[in-house]
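What follows is an incomplete set of chains from the complex, kept in their original frame.
By written order: A and B. Residues from 1 in each chain.
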Amino acid sequence: MNFEYSDVCKDYLRRLRAFMDAHIYPNERTYHEQLKSFGENRWQVIPVIEELKVKAREAGLWNLFLPDSDLGAGLSNADYAPLAEEMGRVPWSSEVFNCAAPDTGNMEVLVRYGTKEQQDQWLTPLLKGEIRSAFLMTEPAVASSDATNIECSITRDGDDYVVNGVKWWSSGAGDPRCKVFIVMGKTDPSAETYRQQSMILVPADAPGVTILRHLPVFGYDDAPHGHMEVKLDNVRVPASSMLLGEGRGFEIAQGRLGPGRIHHCMRTIGAAERALELMVRRAMNREAFGKRVIQHSIWEHRIAKARIDIESARLLTLKAAWMMDTVGNKAARGEIAMIKVAAPRVALQVIDDAIQVHGGGGVSDDFPLAAAYAGIRTLRIADGPDEVHERTIARLEAKRWLNEA
Amino acid sequence: MNFEYSDVCKDYLRRLRAFMDAHIYPNERTYHEQLKSFGENRWQVIPVIEELKVKAREAGLWNLFLPDSDLGAGLSNADYAPLAEEMGRVPWSSEVFNCAAPDTGNMEVLVRYGTKEQQDQWLTPLLKGEIRSAFLMTEPAVASSDATNIECSITRDGDDYVVNGVKWWSSGAGDPRCKVFIVMGKTDPSAETYRQQSMILVPADAPGVTILRHLPVFGYDDAPHGHMEVKLDNVRVPASSMLLGEGRGFEIAQGRLGPGRIHHCMRTIGAAERALELMVRRAMNREAFGKRVIQHSIWEHRIAKARIDIESARLLTLKAAWMMDTVGNKAARGEIAMIKVAAPRVALQVIDDAIQVHGGGGVSDDFPLAAAYAGIRTLRIADGPDEVHERTIARLEAKRWLNEA
């Protein structure tokens, strides 16, 4: 047993932190001011992001998430996890390192399952950070927590496929650089349940694609990224756009899933860690009733709970990452389900307490807390609500005793 | 002991509900669409509000909060409380009945403490719903949870007072109809602690008044109401603008406090009640894993908890209102502190569960849940954070045993 990060991880972490200190934290205000300066015209690229991307790439902090060393940094899940945590401290910073969702998951899909042609067209510019992408899965009309409910149709018509459906929570589809969608839909409603769905590549500017609206999250539009409702109306794409083959949508979804959860959870822990830092500093700097807030035992209690819960969630996530690296996604599916429930639960409580100690400032945008709360609250719903993962965990427990019960 | 609402309360409640059914709920979408149609130019009156105000006044549902029967409906706190709950189901509806904060508190101050001149100038148009008002108390530079920290200065200069300071969370100051501020500030820093502060009337358009910015709550700007940061730079007002007399700010604050807390808490309970309704209906209408969501025992648990907690918080608030009516604010201060802590705590949990059952829709603006969460989250901070009220309650407990301990 060894809880120490590997040397390669520690080296990247050191360099990443130096970059954050030099370029990310000092630009947090700039980011928001540039966005604000756009006024209503918010769905455009924020200049500071593009400037920092150049710097990050020069610093060798680029595509860190990719385990494939020819294309990315070649880090294991366990080695990348602490880097994802660090990026989670500033929500927009992942993009600077070309490590932002949903591009990361989409790039992995293309690396694993894309044809040479698909890779040339979409993977190459994604790896360079020239374009962005979206993942169109969830639909407003059905309970998408059960992915078999998805109704978007993908129909073969000669050398093309024709796609029809309405998707929402298509995150990133608001960005003008977003050029391609991976769309999940039904190719064969009569096939067995897990062979009905396929994934297909759809250019964002294909005729028939309409962005209906953006969906706010607790009042935030998350521009220019955004969470879009997208209509696909007789969208026609060449048959070569199919990923892996008809009926293999769930197979791709499974492969895409694990690493993304590690990334999300570690970023969530990074957000919690930063909230704790803000909570402690604020409590040290404010006085109430004759002493510093941090000397009041209710805050000792909350700070201690935050520290315990963050450490616990981090260890749980690191173990899940390590298991994915050593025994694979399937054997680690219990652990992956656990962190999906645990990390947001922990972070939301820490951030909420941090909001409380900041008073009015906490709910406003003077601190990154309210926005972090809103963003992380969605994680209890996105990619399967808590209840679905709890079900998975409980069933794995039951399995242990099935023959004996 | 009798838990039944009085006849007069029941009559108003019946009429209010009929009005809500006929005019408020059907216009919820209209309200948001009119606001949205303003685009960036959001700080203006929403037409549907003014239309409905006329209707409400005609229906005799106007100034219901005022216990003074010449000016308002003459209802006791206990009789008004259930009406406030009903209005709380739609956040903007209170204004339709001229029962919206902070006008209600400000009108009460003017009724109780205003001179004839002050009343003619400000109370009369407020009662008519022609103008709105703001209450400028909290300051960004100090821990305002301890109101003795407030630093804004009010200095006598000949026949005038000169006001200097920066206030924030001045709710409603974003509205173009907001014509007057009640400002808390120090007239005599050398007086004993609770005699240093005064309250003074300041016209919103007085020279030296600058709205610096609006403060979002989570991502909501709450336009056109808004929560503003306001600079008062050598703002000069006639000496007759002083309320009650120099050094009597805390006295006024005390008198203003109790009823406002009842209103806030009952509206909060109304919001929780509506969230529960939405939660139940959604759980009845969605299927997951082969049965309706409401048949899953985790939702039975959450719905039951919501019902228990809402009933409890309502009874606690009604009792506080009844005590204010029967034994007065001072004797009821423990109960008032209790509801200030309990009502938001209950409502936030109910709304959070309601969000969860709505999936992606829950965090967006397709349902009124995320906005309700954000708004009510501020109540754990505004008007004294939880910790201050808990301190009050604990001290009252200690007093019971002081001579015996």
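One rule holds for everything that comes next: a contact is a pair of C-beta atoms (placed from the backbone, for glycine too) under 8 Å apart; a residue touches a chain by one contact, two chains touch by 3 or more.
Owing to the predicted nature of the structure, the values given are computational and were not obtained by experimental measurement.
Trainee: Given 2 shown copies, how many make up the whole thing?
Mentor: 4
Note that only the chains that are shown with their structure count from here on.
Trainee: Fit subunit A onto subunit B over the CA trace and report the rotation angle, somewhere between 0 and 180 degrees, nearest 5.
Mentor: 180
Trainee: I'd like the Å distance between the centres of subunit A and subunit B, where a centre is the mean of that chain's Cα atoms.
Mentor: Inter-chain centre distance comes to 37 Å.
Trainee: Could you list, by residue number, the parts of subunit A that touch subunit B in their complex?
Mentor: 39-40, 138, 140, 143-146, 168-169, 215-221, 286-289, 296, 298, 355-356, 359-366, 370-371, 373-374, 377-378, 380-382, 385-387, 391
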